[in-house]
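Have a look at this one before I ask anything.
FYI, not all chains are in this one, though none of them got moved.
In this document, chain identifiers A, B and C correspond to the written order of the chains, with residue numbering beginning at 1 in each.
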Amino acid sequence: MTRPLGVAVVGFGWMGHAHTRAYLRVRHQYPDLPIVPHLVTVADPEPGRAEAAAAQYGFATAATDWRDVLADPRVEAVSVTAPNFLHREIGAAVAESGRHLWIEKPVGLTGDDARRVAGAATTAGVRSTVGFNYRAAPAVAEARALIAGGAIGRVTNARFRFFSDYAAHPDGALSWRFTRSHGGSGVLGDLASHAVDLARHLLGDIEALVADTTTVIPSRPTVTGAASHFSRADGPPGPVENEDHVHALLRFAGGARGVLEASRVAVGEQNTYGFEVHGTTGALAWDFRRMGELSVSTGADYQSQSYRTVFAGPGQGDFGAFQPGAGIAMSYDDTKVIEAAGFLRSIADDTPYGPTLDDAVAAAVVLDAMLDSVRTGAWVSL
Amino acid sequence: MTRPLGVAVVGFGWMGHAHTRAYLRVRHQYPDLPIVPHLVTVADPEPGRAEAAAAQYGFATAATDWRDVLADPRVEAVSVTAPNFLHREIGAAVAESGRHLWIEKPVGLTGDDARRVAGAATTAGVRSTVGFNYRAAPAVAEARALIAGGAIGRVTNARFRFFSDYAAHPDGALSWRFTRSHGGSGVLGDLASHAVDLARHLLGDIEALVADTTTVIPSRPTVTGAASHFSRADGPPGPVENEDHVHALLRFAGGARGVLEASRVAVGEQNTYGFEVHGTTGALAWDFRRMGELSVSTGADYQSQSYRTVFAGPGQGDFGAFQPGAGIAMSYDDTKVIEAAGFLRSIADDTPYGPTLDDAVAAAVVLDAMLDSVRTGAWVSL
Amino acid sequence: MTRPLGVAVVGFGWMGHAHTRAYLRVRHQYPDLPIVPHLVTVADPEPGRAEAAAAQYGFATAATDWRDVLADPRVEAVSVTAPNFLHREIGAAVAESGRHLWIEKPVGLTGDDARRVAGAATTAGVRSTVGFNYRAAPAVAEARALIAGGAIGRVTNARFRFFSDYAAHPDGALSWRFTRSHGGSGVLGDLASHAVDLARHLLGDIEALVADTTTVIPSRPTVTGAASHFSRADGPPGPVENEDHVHALLRFAGGARGVLEASRVAVGEQNTYGFEVHGTTGALAWDFRRMGELSVSTGADYQSQSYRTVFAGPGQGDFGAFQPGAGIAMSYDDTKVIEAAGFLRSIADDTPYGPTLDDAVAAAVVLDAMLDSVRTGAWVSL
């Protein structure tokens, strides 16, 4: 009734853990899944890390070189959770080797990178899922369902915001994350990509935008040796090459207008990720920090409407696979389990499910357009 | 020790009431004021309205024509609370007649209008105050003091939002408010003007912007006879000529970036007027609906900072003139009393105090630039 | 059409100001009132204070002895805003002199005191209003209307809380407020009286209770000379004789159960005054710090209901006498204007309106029962 699927994980930072835990949990939360993942192998170039992962989670083997993963015939699907600048090369190779691909966002550093990987997947005929996990939160699923069902009328305007303080301290080390070659466009790929995906997921295609960016902390202390990009350093200062903050005005194909903002240096904001959508007869708002809550304004008298706070529960998105009653907390990791379930189901049914490489390309194109807009100082059509 | 000042009010809608009540209360809240206003006369073209105002509040006389107000030698200062499209003519005439001028925002429909009135005031050497009353909220005064004092470091980005649902219903009558000739640029003058003033008040000059506008409800039912612009109608549809919604990206002279939004058709938002300001070491947020609260994030470890909710109290802005302890509610009308006190003090000291016609001009120039940006599809420098 | 009413104010602390301002504003907010108050005289024993009040607000005369007020034939109604321990003597004398009486809560220090004043008023046939002003908040009026109209079904349980930090600092001076003879039962009269009144106002009579009290800060520094009860002192410690904190379980005659709490030493709580009421089909909550907001949970599916935040607006309580649209802030002082309007209307119509001395007696009886319960360690029936 179920068939096993050999899976591998490439890159073992936070997301490597998250994907692995999702593989381990997915059949416990979704007992009806026709495919059950088995942990075959894991790769990470940092000495000892892959072995530790194997010991912790039960991968059969471990490697330092991701190419060894592709050489293993037991591997049928691969999670690519390596640093973003490696996504193009690894992602394309995974697809070309005929493996299904669960890849973290952003898929590479540019739209071209994303297209390269997406093209490889299409050519190879493999399934893909991209780690736009905020879609998976039941309250977000409910927001999408409400919008699609007309509960707030025609969407008129919206705001999407992803603010974090992870790089807010000026003594934070000048890691690869702050270089153009390895960290790409900084906050755009890291956080704005999520905002763009949610915008598209809820409101559809963006047809034009104008953007502005800033590098709030232009130089940071360098480090000697390997340093975490979150640790503090005190070496001589070196230049930050990419963006700390981006904001943009959006025009959606459906007529709505929007504002999108993302920052990695927003003091006071640990994970202020969310949106607010207004329509002609109602409104919605969501904030990841209160992941299970959706603020909803709908009703007969849509002038003087109030917002109500709805706690997600069974029947909203995939909530029912996790908890029996509204208001019982789900976790960030649960969103990755939902993502894993979608990935496996897409393989089982050979049909796209959830966010795919096409979505990654679409988001990357929007981010590229933001950079274009900054360069030209003008609106850019998509 | 105190001297009386003969005051008049021109135009008796909501703001006429608010100014009059402020004149009546100001010496009770500010017993040390050297000038005490006396209600001389009131004018409104609608039959009976000025008389009713005189009866309710104790004006000595009433008139239908504002020119009669200027003919009255007892009048030393005039509140202009007539519809916006009359501000230019009346405002300039008041100043030219040598009366001090407390005028509601926006001062006319364009920057040119505001400049005309400001020029007249300068030439005449009279004092002016403009009704940018949100500045007067003690929590806003505290926000400004915190920013100026460096409590949040260098300001990096900010958001200003004025959302209302007063025109959200499509059956709302096509009143003068929706015409270009009388309602000007719609939500820009009505609500965005406040947002611009707060942005300037807290962060200083705006040096460039790009904006977008929409008319969400393009036609509305016409009415026969005089109709309130808030009542519903069912006549044949006529075109809405001005803006329902505006949003813009801002660049401040001091280096900060900002987003400004205003809407008169935002379902779910009765008076969602507020701001959020981020700096390199802290952040602040305020929402008019909870006028006495300021969210503040400051501290030694400015990564992982939390927000605290501070209730305004004595020592913050003019709070102490109204209530004895933190957390005791002040009202919208209290902000107009603060404004009145500033107006009278500026006359007593012959020095500007609070928002003046120069601020009105500055705000109007920003609004004009937003319209320019919409026309050109490009950034506009100021 | 309107007739003047000569009013006097006895005692000129915060509440003296608040009553006076209310008298001055009431006809401006309620132009249809048949009675218009005129400020005749003011009395306060502290040298110069009454004169200052007269200068600030326009009383015709000033006195140090409250008996002079009653000797003035122009006085037709009196506000008693003196310290609580004087309420019995002054209140009864006012009533016996045939003047209508607007008296602050608590009416004296005990139920006996309140009965004494109420009896005098009944005998004299004068009208009374008691300063239970939280009833006047439009959101509270709306809560009462919703409950009375069955919107939340049969009330099952409720919580009433009045927490303040005004005496939270142990260095706060040992003023009269902390003595049994002058400060009565401390937090019971000062804050719990409001909670009891709201409980009765919303849910009806209390039929039994059990209570517990504590004096959290048992001694405070004494002061030499006159000291504000809110200022800090450093004299030798003296004993606090009355209650800092009280809480009680309540049984209402209608079957509902309740919890009531009050504290004057609650760190973190400036004016945490509010209630929460649950019924068989819905629930309500209100907090004075957000005076214009009512949290409401009602709906067809009363399992899994959510709360919505309703901003008070025209049509809810007396809101329309103050502001034109929902969400525009009213002030604490506005609640006293509403109270004044009720007082004047009760005189005009010779019929009770709003909280009266009967309510004061009822509340005082409940407070006495709380003290009884503490003494006996048992439930007390009312």
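General remarks:
Please note the rule applied: a residue touches a chain if its C-beta (ideal position, glycine included) is under 8 Å from a C-beta of that chain, and two chains touch if they have at least 3 such contacts.
These numbers come from a predicted model, not from an experiment.
Shown chains number 3; the total number of identical copies in the complete complex of this file is 4.
In this text, only the chains that are shown with their structure count from here on.
No other two chains have as many C-beta pairs in contact as A-B.
Distances between chain centres, each the mean of the C-alpha atoms, put A farthest from chain B.
Computed centre separation for the pair chain A/chain C is 54 angstrom, with centres defined by C-alpha atoms.
If you average the Cα atoms of chain A and of chain B, the two centres end up 42 Å apart. Those residues of chain C in touch with two or more other chains are numbered 311, 313, 326. Those residues of chain B that touch chain C in the complex are listed here as 14, 20-21, 24-25, 27-28, 31, 52, 55-57, 166, 270-271, 288-293, 311, 313, 322-334.
Within the complex formed with chain B, the chain A residues making contact are 152-153, 156-157, 159, 165-166, 168-170, 210-212, 214, 216-217, 245, 247-249, 251, 257, 259, 261, 263, 265-270, 278-283, 297, 302-307, 377-379. Those residues of chain C lying in contact with chain A across their complex are 296, 304, 306-311, 313, 326.
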